[in-house]
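As you look at this complex, bear in mind that one protein chain is not there, while each of the others sits in place.
And now, chain A:
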Amino acid sequence: MNSIIKYAQCSSLSQWSPVFASQFHTSSALSRVVSGKYRITKKRDRPLTYEMANPPHFIAHRKSWNSWNTSSLKDGLRRSETAVEDEFIRRFLNGTWHGLVCSEVIIKRQFNHIRVAAIVRRAVSPTKMYFLIGYTEELLSNWIQCPVTLELQTVDSYKDVVFKYI
């Protein structure tokens, strides 16, 4: 079955192109017990956001994805590019809004439009925030070459997003 798909996709592309069909991913998760989870501290004072407090198996049950795109569906396009770009956006945002982002950066792709959502602290004035918004949007859209929109919410302090301490 796999080979049929592979051949089909191969034939529709030209002969010299790399094979873009991906196979079913069947390996088990690496270090299933510890990955994506946080260790409890002795003093029980590690702050967790809601997103951090829920381990990976709760994705789609209690929490949702951090990246929304269709690249990993069947016949999805630009898999590796999407993953790398998302990581780039996250790092860029955390560096540009230094010490301000207090949640995970959610990246949603619709058509050729990328919406980036995050919760930031109100540590700088609104004017500066607007400057950073314009700067981030423009630079990212020049880099990724499609419209990028920031969708921010602000909170007074980091404590507002703490869900529990472990």
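Heads up, the rule we're going with is that a residue touches a chain if its C-beta (ideal position, glycine included) is under 8 Å from a C-beta of that chain, and two chains touch if they have at least 3 such contacts; residues count from 1.
In this text, contacts and distances are computed from a predicted model.
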Quiz prompt | Undisplayed chain, where the name is taken from the UniProt record, one of "Cyclin-Q", "Small ribosomal subunit protein mS39", "AP-1 complex subunit gamma" or "Pescadillo homolog" | solution = "Small ribosomal subunit protein mS39"
Exercise. Please pick, from A:Ile59, A:Ala83 or A:Leu152, the residue that touches the omitted chain in the full complex.
Key: A:Leu152
Exercise. Spell out the interface residues on chain A facing the chain that's missing from view.
Key: 4, 7-8, 11-14, 16-17, 77-78, 112, 122, 126-139, 141-147, 150, 152-154
